[in-house]
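I have a structure I would like to understand better, so I am pasting it below and will then ask my questions one at a time.
Only a single protein chain was left out; the remaining protein chains are all shown in position.
== subunit A ==
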Amino acid sequence: MLRLVSTASRPSSAGRLGKTAVPPKGRRAFASTSAKHADISLTVDGKEVTVPQGSALIQACEAAGATIPRFCYHDRLAIAGNCRMCLVEVERSPKPVASCAMPAMPGSKVWTNTPLVHEAREGVMEFLLANHPLDCPICDQGGECDLQDQSMRYGSDRSRFHEITGKRAVEDKNLGPLVKTSMNRCIQCTRCVRFANEVAGVEDLGTTGRGNDMQIGMYVEKTMNSELSGNVVDLCPVGALTSKPYAFHARPWELKNTESIDVTDAVGSNIRVDSRGVRVMRVQPRTNDDVNEEWISDKARYAYDGLTFQRLTAPLIKQGDRFVAATWEEALSAIADGLAKTGAQGDEIQAIAGHLADTESLVALKDLINCLGSDNLATDQLGGTAPPVHGVDVRSNYLFNPTIPGIEQADAILLVGTNPRHEAAVLNSRIRKSWLHTTLEVGFIGERVDTAYGYDYLGQDIKAVQEFVAGKGEFAAKFKAAKKPLIIIGSAISEHPDGASVYNQLASYVQTHKNKLLTPEWNGFSVLQRAASRSAAYDIGFVSSAKAAKTTPKFIYLLNADEVDPKSISKDAFVVYQGHHGDLGAQLADVCLPGAAYTEKSTTWVNTEGRAQLGSAAVPPPGASRDDWKIIRALSEVLNVQLPYEDVLALRDRMWEISPTLVRYDAVESTSPDVALAGLKVLVESTKKAAFKGLPFEKPIKNFYMTDPISRASVTMAQCTRAFTGDQESGISDEKGLQAAFA
């Protein structure tokens, strides 16, 4: 019986991801979602429920609204079936069955709340508790522990455990500076092992021994070197794996939860900021299947302690070679005086938008600079002062068009000059997921990196791109045969001297293969941004005109810009820095204006797909710092070019005027194939004469743990740098770090 059912369910399990319907010839399917499998009906607690064929019984029970206790089963991991907590009673079954490991069968009758079920679960719980230490009062999981919760219902009030040797003792493992282990508490659910194997792609964690002697560990002394390692803390149903930076800092019931958006990369992961008083105590992921599923990167999770160090808390004016704290009034009038003194006119007034600038302030700053008669708007990247090679007129030229969940439909991916593992860690786990469960082929051009999935290495420079476009090589053939091919161009390519040429090659490739790469269902041309503000900056047209780019600026406004090359700023220029950290940008400034960090303002963030999401403020900004757009609005009054919005709603009206996508929250507006093709045409035309030097593509992120002022100020990230990148200088690795150290 069991065998019959598992065979029946095989077709659906053969490729649960990306298995698409094959449309009948001559007719195109309207949507490209996966095929709907046949549904089956069964009865759970007397309630009829219909689920897709191939579902586990636990999913059917959940669909019927029954709560099934579980430890090992997790929605986003493979099924292990080893905790036995999810036992239910099935009609004509001699014993209770583990509902996670049992396929839902049509017509079966299931009970989840009978005395038999209770007794069985109580038995399981008793065995789990036999070896679980009674240290809930000092355990960090206390208050949000699955074992604690479920023992309230299924635990016995006294123990029958009287071993003279006491409870099982297991040595603690060292998994690095992020994950604290207390292996006595482990109940061997193996969620962490499955996560490391399937999602993170570090096949280091495993189990040794069996029965009562089973242990989770690395077998050898080793840290868990993954940029997603913090997620095992969430997954652990007990307190065996807890967060090291958060250890003994707060209890879950003391925290205020604020649902917000992460800015450490351009994925726009949904996060929940847990704060107490004026401090952010921890950052947790928020489930959103369209963006980050249930994971966030370690930088998103643990860089929050950087929010308390090196903050700008008062406006600063440079006098001689040191900064003097000032009032807002003084600082703003100092800027007005500075602007007048430099005599900057027209395009000599420049604004540079950094990685962490929010959309509201970008819009306000662009309006301000334009009101001052300048068109000199730059983004904070290499060559950011010039107009970007891909242009900003058509959105699909610089966005991640297939959307993040769309990655799972791709059957061939070409990565050009990008290491998604470090530039968009959560997105990378999607590629890995697809690579594991489908026949996805990945090609890679650029500096060799460990991506957590296998790839065909094509080369490191433009030559490889040219060969690929010419159809030479094995991977080019595979790519051509693919049904939904996907080209992912890294954001570093547009900063590269050969960038224009690469874009030209790939855009014309897409044009010639548009029947597969650009259909109404599929846009296989995508750019992976790595800075949280970049898509928004391009969306609002925060780029300079060709004429303005040639002007030497005399007045420079740095909005969260901390990657600027100090040499690019001329000595006599007047520099204003607006931001939240005393990092590189602040050192270059004549006046510093303290802004709010991402946990302190409710602003819009546009991720690499072009999805606008609204963050929210969890804690107030420290000291005299203010919301960024309000600072710019105040400055506009001092400069006698008053901006026409008085509150954030009016500013969002203005954003709507610029681009409605900026305020259509949580939705992705896809570009139609015709417009996308027109965009590519413009792109090919504009880069036709581009020359190339043949320099290798380098990875833009050398140290994943320190990419922005917040993570550079974070102690935890410095520890990670030391532990995982082998940098003994605790993160102060390059010139920039040294400069930042004194500020």
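The working rule: contacts are C-beta pairs under 8 Å (C-beta built on N, C-alpha and C of every residue); 3 or more make two chains touch, one makes a residue touch a chain; residues count from 1.
Note that in this section contacts and distances are computed from a predicted model.
Per the UniProt record, the absent chain's protein name among "Ubiquitin-conjugating enzyme E2 2", "YEATS domain-containing protein", "NADH dehydrogenase [ubiquinone] iron-sulfur protein 4, mitochondrial" or "ABC transporter domain-containing protein" is "NADH dehydrogenase [ubiquinone] iron-sulfur protein 4, mitochondrial". The chain omitted from view is touched by exactly one of A:E122, A:E259 or A:E330, namely A:E259.
Residue-wise, the contact with the chain that is not shown comes from A:R664, picked out of A:R251, A:R664 or A:K693. The chain not shown here is touched by just one of A:C136, A:L436, A:V449 or A:I569, and that residue is A:L436. The residue touching the chain not shown here, chosen from A:M183, A:L614, A:V641 or A:V715, is A:L614.
When the full complex is taken into account, the listed residue touching the unshown chain is A:S55, out of A:S55, A:S226, A:T451 or A:T608. With the whole complex as reference, residues 6, 9-10, 12-14, 16-17, 34, 37, 51-56, 59, 67, 70-71, 74-76, 78-81, 100-103, 141, 144-146, 149, 190, 193-194, 197-198, 203-207, 233-234, 237, 252, 256-259, 270, 272, 276-278, 284-290, 294, 405, 435-436, 439, 453-454, 602, 614, 616-621, 626-627, 646-650, 652-653, 655-656, 660, 663-666 of subunit A touch the missing chain.
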